[in-house]
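Some chains omitted; the rest stay in position.
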Amino acid sequence: MRLLVVNANTSQFVTDRVAAEARLAAGPGCEIKAVTGEFGARIIGTRAENAIAAHAMVDLMARHAEGCDAALIAVSYDTALDASRQLLTIPVVGMTEAALLTACMLGGKTGVITLGSAGLPMYQELVAHYGLAGRVAGWGVIDRATAFSPGDTAELDRLLVAEAKRLVEQAGAETVVLSGAVMAGVPRRLQAQVPVPLIDGIACGVRQAELLARMKLPKPTAGSYAAPKGREVSNVSEALRKAFGDGG
Amino acid sequence: MRLLVVNANTSQFVTDRVAAEARLAAGPGCEIKAVTGEFGARIIGTRAENAIAAHAMVDLMARHAEGCDAALIAVSYDTALDASRQLLTIPVVGMTEAALLTACMLGGKTGVITLGSAGLPMYQELVAHYGLAGRVAGWGVIDRATAFSPGDTAELDRLLVAEAKRLVEQAGAETVVLSGAVMAGVPRRLQAQVPVPLIDGIACGVRQAELLARMKLPKPTAGSYAAPKGREVSNVSEALRKAFGDGG
C-alpha cells in the first residue's frame, strides 16, 4: 500500500517531521510518499493563507495521487479536505478529523490544544463544520512560538502537559488532541505524563487512511463527492486540469 | 491479534452471521472470538430488552476479554458501550458508532436504514448521544420481518436498495449505513446497486477495533473511563466481580 501525505505548507521541515511520524504509524508494507507545497505560506496560520493553500492542496493531490491507495492531509486545518475527497478516486483523510473521530471511539469529550491563539477560531469553526463541537470538552492554547526551536522541547513539553492536565481536571476532557502538523510525534513523547490518551493527528490519519484503503468502498457516483465530470477549468496545472476531466 | 466480538442477544445465528463477516473484515493474523448472550432477549428490539442486555454485555465482556486485544459490540444499539469501555483495559468499539464515524470520513451526511420502526427512536437517541445527529441526512425503515428468512433475500434486497436510493436522491445522503447486526455482510452484497458507499457496522467495527488495538493508547487513569477501583458489587458473576476489583 502507498499513502500520499500532503503538506500544503512550503516548509520541508514540517513535511519531514510529519513523514517520520507517518512511517512509525504505518502498518507493515505501507509506503509513505510525502510532498510539500510549492506556493503559498511557509506555515499556514491565518485565514488568507489557508485560502491559498486550498488551491495548493488540490493541486498537490492531483499531481501526486496516481499510484497511491489513500491520501492524508497533513495540515491541521484539514485544508481542502472535502474538495480533495471529491476530486480523487482514493480515500482522503484529514489529520484533525481523524484525530477527533478516533478520540470519539475512546469515549467522552476531548480536549484540543492548539499552537497560537490566532488559529483558535479557525479550529473551532473546523470542529463545528464536522458537527463535533459537542464532543469538545475545552480548548487549550500554547502561545510560546520559541518553544519550537530544535533541541529545546523542555519548556514546550512542560506547557503542553500542564494544559492537558488542566483540560482533564477542569474541563472534563477524557482524551486530549494535540493539534498541528508540527506536533506529530509529540503525543508519543508526553503520553506517560498525562492521565488520559493523547491523540496525534498524523498517527490517527495514517491509520484511518490505511483502514479506508483496505475497505475498498466505491467512489460515489451521486452527490457532492461524485467525481467532477465535464467541468471546464483553465489556467491551472495540467494535472489538476486532467483531474477535472477537462479535454481542454 | 485477537478480537472479542460480543453479541448480547441469545441468538447463536446472529453471532454466526456476525462472526463470518468479522472474519472477512479482519486483517491477516487477527483471530475473531465471538460470544453469545446467556440471558435476556433472543433479539434485542425494545428498550426494556436493551436494559437487560446492558448487564449481559458487561458480564460477557468481563468473562471473555482476557487474552483479547480489543472488543467489538455486535449489537446495533451499541449496548453498554460506554460501560464496557470503562470496565475493560482493552479498546471497545460499538458497531454503530464505528459505522457512523467511518462514514464521516467519507464526507457529508449519511443515511441510516434500520429494520423495524419500533427501534427507530432508540437509534435516533443513540446517534444524538454520540453528538452525530447533525451528520445524519435521513432515516429509512424496513418493516418486512419475514424478509429475513434464510435463502430468501430478494425482497429484502429490493427494499433496501430502494430505500438507500431514496435517501441519496431525496435526503442528500452521501453514504448509507445499514444498521443491525443481522445486516452484517449485506452492504457488500448490495453495494453495486447503490451510487454511494454502503456502510457495514461489523466490517467497520472490526477494522476500527484493530486500529485502536494497534495504537496501544493507555487506559485512562482519570475521568469517567478510568477503571473502577475499590467499588463494591455483589451477586454478579465472579468475572464481573473481579473486573470491579472487588476483593469480596
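For clarity, chains are labelled A and B in written order, and residue numbers in each chain start from 1.
In this section, a residue touches a chain if its C-beta (ideal position, glycine included) is under 8 Å from a C-beta of that chain, and two chains touch if they have at least 3 such contacts.
Small disclaimer: the values here were computed from a predicted structure and weren't measured.
Student: Of the full homomeric complex, 2 copies appear; what's the total?
Tutor: The number of copies making up the whole complex is 6.
Here, only the chains that are shown with their structure count from here on.
Student: Can you work out the rotation angle that lays chain A over chain B using Cα coordinates, in steps of 5 degrees?
Tutor: With C-alpha atoms aligned, the rotation comes to 180 degrees.
Student: State, to the nearest whole Å, the distance from the C-alpha centre of chain A to the C-alpha centre of chain B.
Tutor: 28
Student: Which residues of chain A touch chain B in their complex?
Tutor: Within the complex, chain A contacts chain B at residues 27, 81-82, 85-86, 91, 93, 97-98, 101-102, 104-108, 130-132, 134-135, 168-169, 172-175, 191, 195-199, 203-204, 207-208, 211-212, 214-215, 217-218, 220-226.
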